[in-house]
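And now, subunit A:
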Amino acid sequence: MSDIDIRQLSKSYGAYQALKSIDLNIPNGALLALLGPSGCGKSTTLQLLAGFDTPSGGEIRAGGELISSPQRVVPPERRGISLVFQNYAVWPHKTVAENVAFGLHLRKLSRAELEARLSKALEAVRLTPLRERYPFELSGGQQQRVALARALAVEPRILLLDEPLSNLDAHLREEMRFEIRRVHDELGITTVYVTHDQGEALVTADEVAVMQGGIVQQLGSPEDIFERPSNAFVASFIGSNNEIPGRREALGQLRVADTLLHAEDRSGLPSIGTKAVLCIRPSRVRLGEAGGANNLNGVVRRSAYLGEYRDVLIEIAANTTLRAFVSPHLRPQPGESVQVHLPPEHCQIFATPDDAPAR
Partner candidate 1 sequence: MASSLPMSAARSALDGYRRHHAFRLIVLVILLAVLALLIVQPLGWIVFNSFHDDDTGQWTLRNYVQIFASTSLWAPLFNSLLLATAVAVISTLLGVPLAWLVARTDMPMRGFIRLFTMAAFVTPSFIGALGWILLAAPNSGWLNVGWRVLSGTDWPLLNIYSMIGTIFVCSIYTVPYTFTLVSSALEEMPVELEDAATTLGSGVVRTMRSVTIPLVMPAVLVGFILSFIQGMTLFGVPAFLLTPSGTLVVTTKLAEFYQLFPPALYMSAAYCMPLIAITGMLFYARRRILGRRQFTTVGGKGRAGRKIRLRAWRLPALAFALIVPVTAVVMPYIAIVLVSLSRAWGLGPVPSNLTLHWYRWAIFENAETQRAIVNSLVYAGVAASFCMMIGILVAYIVERKLLRSAGLLAALVTIPIIIPGIVLSVGFFSAYTRQPLNLYGTATLIIAAFVATFLPIAYSQAGSILKGISPDLERAARSVGASEARTFASITAPLMRGGLVAGWLLVFIPIMRELSVAIFLVSPRTNVMTTLIYNYKDGGNYEAVCAASALLLFATLIVVLLSRFVTEGAAYRRRNAASLGAAP
Partner candidate 2 sequence: MGGAAGLAASALRISPVSAADDALYAAAKKEGALNLYWGSYEQKTIEEIRDAFKAKYPGIEVSLLRQASQTIFTRLRLEIQNDAVQCDSIGTTNLLHYKDLQKLGAIQPFKPANIDMVPEAFRSIDPENTYHVGAISLTTINQSSSVAAPPASWTALLDAPWVNQITTGSPAFSGDVASWVVAIRKKYGDDFLRAFAKRKPKVGQSNVDTVTDILSGERKVGSAAPFSYSLTQQAAGNPIGVTVPSDDAILNLGLTAVPTKAPHPNAGKLFTDFLYSVEVSNILAKNFWPTLRTDVPWAEGRTLQSIKWYRNPVDNLAAEVAEGIAKWKEIIG
């Protein structure tokens, strides 16, 4: 087990910059999720961590030891880092037990110890009854468990998971999220979990690094990321979000159409009078309750019943709409005029994504 220290790591493929100097520190035993849309650089980071690729700049240290730099890359098999692949990469010519035991055989363990560690790994992912099966006789979820057990059996100091659940069906995916967290809590291995699914990241991770355009946009706890996103991209990428464009009149004040809205100003913009956006989660929007400031008048355009809540689309100005998740017993009808309240404590002002200061 060891911590991971990534410093100014960058990677270019020809003219294309996949990673633009990222810094990350993952404490020993933590579970970090690398979250972002495809092409954001998260998989590149993972390949560099695993040692399958050479960085263009910067370095990676594990437990204080330099494992990757443009000059020197310690080969994957010498890193003590296990990787679980998106497509499982379970070896079709080996049984479940043979798949899992492969890494143990390489370590020249005594037969008893090998068997003990094999059983432990199979037990950890609840595969003991299927140990003699071949991969083609397993479901996708079972194959994923084999891949996980295989990675864990060698007791790596670091575990990397590359979109481990994306090939599974929705039900299984939800179950496996908790499974991965449970295994992590049991073994306490420093883990990096790459995903494009915010749900997975929030449920499993101690810390989440949101990436986009080869840059870490925000690093923080799941709660931080959700409640206090550092920019409009993060706010919109994590969970549902309303982005209301307006003009910044003063610190903490944004004019939308004729209304001046108050909000926590996190834009970092120096000048007054520039364009900016106000972000608020649909679940925090209130309908029909006047609460002093931050009230808008709007017209209901669409109202959808989703069982646990109602998803309402409201037009608040020409070409500007926002969504509100409201209690299902409210029944606003399309065409109805409503008053919308945006509680200032849940409103945040960010720079317009296009103008966001480069980091």
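In this section, contacts are C-beta pairs under 8 Å (C-beta built on N, C-alpha and C of every residue); 3 or more make two chains touch, one makes a residue touch a chain; residues count from 1.
Selection criteria: all candidates are chains of the complex that A comes from, given by their letters.
Please read all numbers here as calculations on a predicted model, not as lab measurements.
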Among 1 or 2, touch partner of subunit A in the complex: 1
Residue numbers on subunit A that touch candidate 1, as the complex places them: 1-2, 50-52, 63-65, 67, 72-83, 85, 87-93, 95, 102-103, 106-107, 132-137, 140, 143, 147, 150-151, 153-157, 160, 187-189
